[in-house]
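Of the protein chains in this complex, one is absent; all others appear in place.
Chains: A and B, in written order; residue numbering restarts at 1 for each.
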Amino acid sequence: MDFSFLEFYQQEFYDGLWTTISVSLLALVFSLILGTVIAVLRISGVKALAGFGTAYVEFIRNTPLVAQIFFVFFALPAVGIKLSQFAVGTIGLSIYTSSYIAEVIRAGIQSVPRGQMEAARSSGMTYVQAMWYVILPQAFKLIVPPLGNQFINLVKNSSVLAVIAGGELMYFTDVATTEADVTPVYLFVAVVYLLLTVPLSLLVHFLERRWLGKESS
Amino acid sequence: MDFSFLTRADIMKTLLDGLLVTLEVALFSILFSFICGIVLGTLRYTKIPVLSHLAALYIETVRNLPLLLIIFFGFFAFKEWGWELPITISVIISMTIFTSALVGEIVRGGLNSVDKGQIEAARASGLTYVQTLWHIVLPQALRRMIPPMVSQFVSLLKDTSLAVAISLPELMHNAQIVYSRYYNMTVPLLIFVSLVYFVINYSLSQASRQLEKKLAG
């Protein structure tokens, strides 16, 4: 097999790897924030807010990421906002991932008995305080392992940016296969993705065993 | 914002053709990954040396890779190796390779959730290991697998849109063909196509929830 493409496209590869990592990390931060907000909306008890949260989660989860990315890519310029592919990718991935993260966080929070919230509120805490100091720390262990899985998905899903010339790892394969055999390029990139995702996956397994008592594989 | 395509029979026909390809690919992929997933999951559960390890290796590798990479691989690399496959088949194979790993994990999780005491009891009453698996464990496990399995298949259905990257004439690609001609329809078409995916996937999820309730009650 001919791996000489690594020499020709070295710079493109490093750029791609860096973009995959940075877009995934950025989207993780944003989707955590957005996901938490949506989760809180859903359990807020206020009908309109909960309804909005539910609609958001259901709509985003049931539509393809590709459509969402294209939408952000083409719809924003139509209203005069022009963003780089990197920014478009970060926004698209954040929106998509937030709908999954919202569900993870909601499940975690709801696993904490209702009485605790009531007790915290009656002892004078505000809703936000009670959430931050009482509920979330307990839900943490239940939330983190599935969050890890979502992060793995995020890294994998960032490959979709290739359809808008996003400049990440999968786009690198498009560049490299212009003038090279495809098999070595894809095998190489597959190994790189595994190097990114498998350690995360092992960490998730470890946390699941440690915190959730799940049986090891 | 030009929504006039809604009244144009020609464009709706193009989109419908795309939807049929999407459904065809999804249906076959679901069928095959269900079968392969059950085999993989059961192999991993049984702890038969070598076989269960191979299944584990397969599952862990594939589920840590981006689906888009597998789709590219299934299309370009197979061609490079001289395997003649129509594009639809190559996408079905790629989707099956990917989804069967995830279904395998769901199956293993379902099997593990069955009380070990029942297995011992069944074995003690004279059933063979295979009989126990088939008559006692699988039926109970299957019931628990339905919700995650359906959500996996919902993912599969929307992920068929990734094949837009290799010009499979599915819904997303056909929408692109239309909006590359009528630029003003770009954003409206993306919204419309998303709604189509949503309606199908949401109905699927709701149906699965009903089924779940029925089985539980």
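The rule we apply is simple: contacts are C-beta pairs under 8 Å (C-beta built on N, C-alpha and C of every residue); 3 or more make two chains touch, one makes a residue touch a chain.
The definition used in the following text is that contacts and distances are computed from a predicted model.
> Between "Amino acid ABC transporter substrate-binding protein (PAAT family)", "Peptidase family M48", "Cytochrome c oxidase subunit 1" or "Glutamyl-tRNA(Gln) amidotransferase subunit A", choose the name on the UniProt record of the chain that's been left out.
Result for the unshown chain: "Amino acid ABC transporter substrate-binding protein (PAAT family)".
> I'm checking contacts with the chain that's been left out. Which of A:13, A:56, A:151 or A:171 qualifies?
Final answer for the missing-chain contact: A:171.
> Of B:166, B:191 or B:211, which residue touches the hidden chain?
Checking the options B:166, B:191 or B:211, the one contacting the hidden chain is B:166.
> If the hidden chain were put back, which of B:58, B:76 or B:98 would touch it?
B:76
> Go through subunit A and note every residue touching the omitted chain.
73-74, 77-78, 82, 85, 163-165, 171, 174-175, 177-179
> Using the touch rule from the top, list residues of subunit B that touch the missing partner.
10-11, 13-14, 17, 75-76, 79-80, 82-86, 164-167, 169, 176-183, 186
Operating definition for what follows: only the chains that are shown with their structure count from here on.
> Please tell me the distance, in whole Å, between the geometric centres of subunit A and subunit B computed from their C-alpha atoms.
20
> Which subunit A residues qualify as touching subunit B in the complex?
58-59, 61-68, 70-71, 74-75, 78, 152, 156-160, 162-163, 170, 173, 177, 181-183, 186, 189-190, 193-194, 197-198, 201, 215, 217
> How about subunit B: which of its residues touch subunit A in the complex?
The contact residues of subunit B facing subunit A are 44, 56, 60-61, 64-69, 72-73, 76-77, 80-81, 108, 112, 154, 158-159, 161-162, 164-165, 172, 186-187, 190-191, 193-195, 197-198, 201-202, 205.
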